[in-house]
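Working notes for the structure below.
As you look at this complex, bear in mind that one protein chain is not there, while each of the others sits in place.
Our next item is subunit A:
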Amino acid sequence: MITFMNNSDSEEEPCNERTSLMSAESPPVPSYQDGLQASEAGEAQAHRKRRAGSSRGPNNIAGGEMSGSGVPVRESTLENEEEELTLKYGAKHVIMLFVPVTLCMIVVVATIKSVRFYTEKNGQLIYTPFSEDTPSVGQRLLNSVLNTIIMISVIIVMTVFLVLLYKYRCYKFIHGWLILSSLMLLFLFTYIYLGEVLKTYNVAMDYPTLFIVIWNFGAVGMICIHWKGPLQLQQAYLIMISALMALVFIKYLPEWSAWVILGAISIYDLMAVLCPKGPLRMLVETAQERNEPIFPALIYSSAMMWTVGMAKPDTAARGTSQQTWDAAEDGREHLRSPSHAESQMSETRSPVPTRPITSLEDLEEEERGVKLGLGDFIFYSVLVGKAAATASGDWNTTLACFVAILIGLCLTLLLLAVFKKALPALPISITFGLIFYFSTDNLVRPFMDTLASHQLYI
């Protein structure tokens, strides 16, 4: 899910001339997502993270600028400026999201093409109990549909469970759950992955070295993701765990089930985010009411979270906003450590009264990042990885799916800039991806192969 968020604290600014515009915007919500715990590969603990994404909107900047004379005639210019800024920064957001999605896909495709382990069939998850080794096509189709139904109902149950936990404020339980699942991802799956890569390239490694490497990797990852750390390191870790999760799915989901599940997940995403009674929407609205971020550990953010002291030029309001943000912000990372952040803020505070406009602009520009849920990363990578694994060794299919997913992401972000509310990131991309996969594999491939065999170019 991609959402368009405002910095909630800036909404309380005294902006008389902007009150009409404020009501038109979505209600203040810092960040939100749905948390759906993921299932592991046949092991005891079953967690699958189904996250929603959110993206932050650049709509505070105009609010911060016009602190002076409230002239109604400037409303239209402000609206235009805001729209232009929305689109301009919308384009930047698109690029900022392209890079991590591309990186994740590259990691997955590279692993699939080189490491044999992830394309071997070694059993299935308990969530897809029906086997696809049946002789008849109808039976296989039926089995895959049943697998999908089971998987989707597991997802729905987990989401509803999470929403209920969130509603009844069982934060500790949720945090414990998240920490446990990311622990498993960072340690166990990395161990398996590293083992398989070393096997493929026939590199010997002794257990003490392995222990040290995995321990360091996992410990730094836990700190970065759940607490504080450099932004790029956190981004890298999130990309890596998304890739690991996607590889698990590619390995353990049988073929037809995987495609049907991808389709069903995008339909589910659409309904859960947009329907009034959908669990994700309820999660979003609850978070909005409480004015706090949701599960910061499960969202990819592409810019630093300088939310404290960002938008308010007056120090009094900044103090209160700081409290509400710090309380909810355990998982959120900052570019600099919090101790430095305070000193930084005091430094920026002094020039602020003299030049509120430019300094706010600078700070706002850095702060305006984009967020996308990790579940979206995972399913995009699953689609491209499956295309790489099962498309008869053809790179064209992989590339076509890649382009289709990126275009879908572009369109989704465009819709986000237009609608300014929570949007599901999966449907458009996955639909394009599926269409392109099946059509490229069945129609384009014979055509291009025939052309290439005669060395013909079109």
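Worth pointing out:
In this text, contacts are C-beta pairs under 8 Å (C-beta built on N, C-alpha and C of every residue); 3 or more make two chains touch, one makes a residue touch a chain; residues count from 1.
The rule is short, and it goes like this: contacts and distances are computed from a predicted model.
Matching "Multifunctional methyltransferase subunit TRM112-like protein", "Proteasome subunit beta", "Kv channel-interacting protein 4" or "Gamma-secretase subunit APH-1" against the UniProt entry of the left-out chain gives the name "Gamma-secretase subunit APH-1".
For the chain missing from the display, the contacting residue among A:153, A:216 or A:450 is A:450, taking the whole complex into account. In the full complex, the hidden chain is touched by subunit A at residues 80-81, 83-84, 87-88, 351, 354-355, 358, 393-396, 399-400, 403-404, 407, 436, 439-440, 443-444, 446-452, 454-458.
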